[in-house]
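Every protein chain but one is kept in place in this view of the complex.
Going in written order, the chains are labelled A and B, and every chain counts its residues from 1.
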Amino acid sequence: MSGSLVGQRILRKEDHRYITGKGRYTDDIQQVGMTYGCFVRSPYARADIKGFDVSQALEMEDVISVLTGLDVAADGLGGLPCGWMIHSKDGSEMRQPVHPVMAAERVNYLGEPVALVVAETKEAAKNAAELVLVDYEELTPVVDVASAAQGEQLYAEVPNNTCYEWGLGDEAATDEGFASAAHVTHIELTNNRLIPNAIEPRAALAEYNSGTDEIVLHTTSQNPHLVRLILTAFVQIAPEHKLRVIAPDVGGGFGSKIFIYSEETALAWASKKLGLSIKWTAERSESFLTDAHGRDHVTKAALAMDSEGQFLAFKVSTTANMGAYLSTFASSVPTYLYGTLLAGQYRTPAIYVEVNSVFTNTAPVDAYRGAGRPEATYLVERIVEKAAGEIGLNPAELRRRNFIGKDQFPYQTPVALEYDIGDYEASLDKALEMASYETFEQRRVEALARGKLRGIGLSCYIEACGLAPSQVAGALGAGVGLWESGEVRVNPTGSVTVLTGSHSHGQGHETTFAQLVADRLGLAIEDVEVVHGDTGKLDFGLGTYGSRSLAVGGSALSVAADKVVEKGRKIAALLLNTEVDNIAFDAPVYKMMDSNETKTFQEIAFAAYVNHDWPSDNLEPGLAEKAFYDPLNFTYPAGTHICEVEIDPDTGVTEIVQFVAVDDFGTIINPMIVEGQVHGGLAQGIGQALLEQAVYDESGQLVTGSYMDYCMPRADNFPDFKVGMTCTPCTHNPVGAKGCGEAGAIGSPPAVMNAVINALGGVEIDMPATPEKVWRAVLSSQAQKIA
Amino acid sequence: MELHQQLTLPQSVDKVWAALNDPKMLQQCLPGCERFEAVGPDQFEMTVSTKIGPVKAKFTGKIALSDLNPPLSYVIKGEGKGGVAGFAKGSATVSLATIASEQGEATRLTYSVEASVGGKIAQLGGRLIQGAARKMAQDFFTKFVQALCEDETLVPEIETVSAP
Partner (left out) sequence: MEAIKLQVNGRKRTVHCATNATLVDVIREQLHLTGTHVGCDTSQCGACTVHLDGDAVKACTILAAQCDGSTLTTIEGLAQNEVHHPMQQAFNECHGLQCGFCTPGMIMSAVDLVHKEEELSPEAIRSALEGNICRCTGYQNIVAAVVQGAAGMKEQQS
């Protein structure tokens, strides 16, 4: 490694097109003869469909076709599958109601698509959609997650509306821990339901070419190959080699664009059925109703400690909302991405968790930035902070007493994972210093003099990222391995095209990956171009989620670059007429070890394509290498976040006056991009803590269905964040990287809520800590003091 | 959404009751009502155009009167579908009582409304329904009183009462 580019704050290569308006997102694509789709959606949370009347819509000018759920059924399209099988404690398989592409007989959530209108213009499609008459008979919906199991049964094959009853850990050992405890802390909390709200709404453009019998689907996806696999292997709209999926510029995902939805599926099917090119772009109202939502847990838990504050056992019972159908990865989120993280950064010897996942008549719930890990961290860090208060110990000290020591790695937790490396005290110490934790009391007193309630809260989070070692993922129920592909294609003039299965939709892969490969090969970053997001160009790829891009996709590129270097050595040996063992690569130059003869990387690249004289037995022409990298373990980013708030007791408004995040992401390629990822994650985590919540009323209507009612974080909701890093490089991947995309959203909510509760003198409230809730808590806190 | 209100009308209970059972009267007073037809005993069909927040819609639906206790009370139930805009449904218990007033015989009219909306109208206008319902009630009874008394200057005072 030349070391000249890795670790540099290199400005992003991709920015030029975005800041000049030349980005090309799905809805930007316009084609001659293109038609427009508009979906007809259920206005009910649950209803039987008694019939469709499309006659008026079809009579409208410019309307080409109206396809309904009945057409989907008649064509025998498969349902949208869930890619992760979870087994209940009794060994039975999770229950998976059929998720139709468009509903024909019954709708199960507000906004579920029932028909697709295709017209020559957007306006005609929209107007005709108003004339599609659907005869519904409304049914009583199940909305509340906590009581869903007792609600009216929604699917014949799903008793108690329960998808699975899952458990992890040693229940007997955990109970023993509680039996011997000196103190037990109890907590009940909800993890509020969120709507992802990538600013680019989902969109798709499906073009069928009858000449080649090929469908090209442009869509807003974080993983175009998974879209192709599911649409061909499961829904069976076309053979896999006759569907090309392109995810061009994508305007943010945060998990919501991982999943395979009804709309792009219906469009691809309709384009072939009608022989047309059809575009659909969601309006924000549709995004609110149909993008997979996140979180939505209710949990009871208890933490047992001995008289010294050592954790003995942790027991957790969670009910998780799946929504109306199982979205692509939904089942894994409250189980293997949640239960396995309940050890946190601590040596808790016994942990038992049970999770009941239930169906409700709400939008499907799936991975949203952090996916399971924020829910785990929120629980662990809330109860640890509460426990410290109950036993009268400083919260930082209680954590320190229970940390897994930096000399105790690799560390096997009681909930399946083996942490490879970390130094939790280092992050804690650095964060405490950056936050001036020691002098907080003075600031509290000073704030009180101004009439403000000041509080401070900690959160020491861990996450399992770099999804995922295929063998482990497979053993846990994943339907696919979770490796990643990468190719380093050296052009004859020595410039390089890098192809990766890791799609970029804001993370800056086009810079980070170029930086990584340019560094390895000793090239200028301008000479490396990154290609992603097109099944027609790349090998199979598994996409971007779970903070996996650099740790897994980057590792694939690292391995591929090593292969290029190796092959270059063979070519250099050929050109220099020596043995391969006599050639060393000192980027960007190949050197003969026993002479001063050299060949530059550019000379090798040129020779690779123009040389005439190949020894046919052991060396082929060309210089392009692929790698399919399968990680050996998850990666374990960890850190400490410290939040300080001030509450105005008269209005209940909470202001974040300081936020410190110290993270250990292992090796960092581009600190500027990493800090940007942290900022964004923090904003979403703080948004969850203070502002955001998806609310359905008892009839299953979405009360927070627009930006007028769903409180999106704005610039003035935040101070400047103080971001710091510590580093213990990942031990098992060639880059040493752990992943940084989700940490902010995982670590911050408990830090904020611990600070709010601290300011409120211990009165517990659930997220989001809205002014009304906080104001009521202030009143109850004052009442408690008077009493 | 719930609304509990009352007002006083300077007419006898019998006259008010008759007006409340007169489809023409109801159509005339209901804001945005384009059609109000009897389709059976105490059963009506109607078309109403209305706007809640940013969503404007034409609702087509059925109205039914039940629990009739002439001339003192009935329950009026309705359900309307507004296509892509969604749906609205609700019921109102209306009761009448004779009260003494300086101008002679008068009637106190009390009503309790429960209503809900769904679909786009709830998504974008849900928060505005209470206000929209109040305005609709005010508009309805203003016209109702004016028609009943044949005096276009009358504006009834509607007061909100606690739930029964």
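The rule we apply is simple: a residue touches a chain if its C-beta (ideal position, glycine included) is under 8 Å from a C-beta of that chain, and two chains touch if they have at least 3 such contacts.
Treat the numbers as computed from the prediction; the structure is a model and nothing was measured.
Asker: Determine which of the presented chains are touched by the chain that is not presented, and list them.
Answerer: Counting the whole assembly, the omitted chain is in touch with A.
Asker: One chain isn't shown here. Among A:A57, A:L217 or A:V250, which residue touches it?
Answerer: Looking across A:A57, A:L217 or A:V250, the contact with the absent chain belongs to A:V250.
Asker: Given the contact definition stated above, which residue among A:V32, A:A715 or A:I786 touches the chain not shown here?
Answerer: Only one listed residue reaches the unshown chain, and that is A:A715.
Asker: Which one, A:G37, A:P100, A:P334 or A:G506, makes contact with the chain that was left out?
Answerer: Of these options, the touching residue for the absent chain is A:G506.
Asker: Can you work out which residue in A:A181, A:L289, A:V564 or A:I673 touches the chain that's missing from view?
Answerer: A:I673
Asker: Spell out the interface residues on subunit A facing the chain that's missing from view.
Answerer: On the side of subunit A, residues 11-12, 14-25, 27-28, 30, 123, 197-201, 249-252, 254, 281, 283-285, 505-508, 672-673, 675-676, 679-684, 706-708, 712-716, 718, 720-721, 744 touch the unshown chain.
Everything below uses one rule, namely that only the chains that are shown with their structure count from here on.
Asker: Please work out the Cα centroid separation of subunit A and subunit B, and write it as a whole number of Å.
Answerer: Once rounded, the distance between the two centres reads 50 Å.
Asker: Which residues of subunit B touch subunit A in the complex?
Answerer: 83-84, 86-87, 116-120, 122-124, 126-127
Asker: Please give the residue numbers of subunit A that touch subunit B in the complex, ascending.
Answerer: 40, 43-44, 110, 129-131, 133, 285, 288-289, 697, 699, 701-703, 705-706, 708-709
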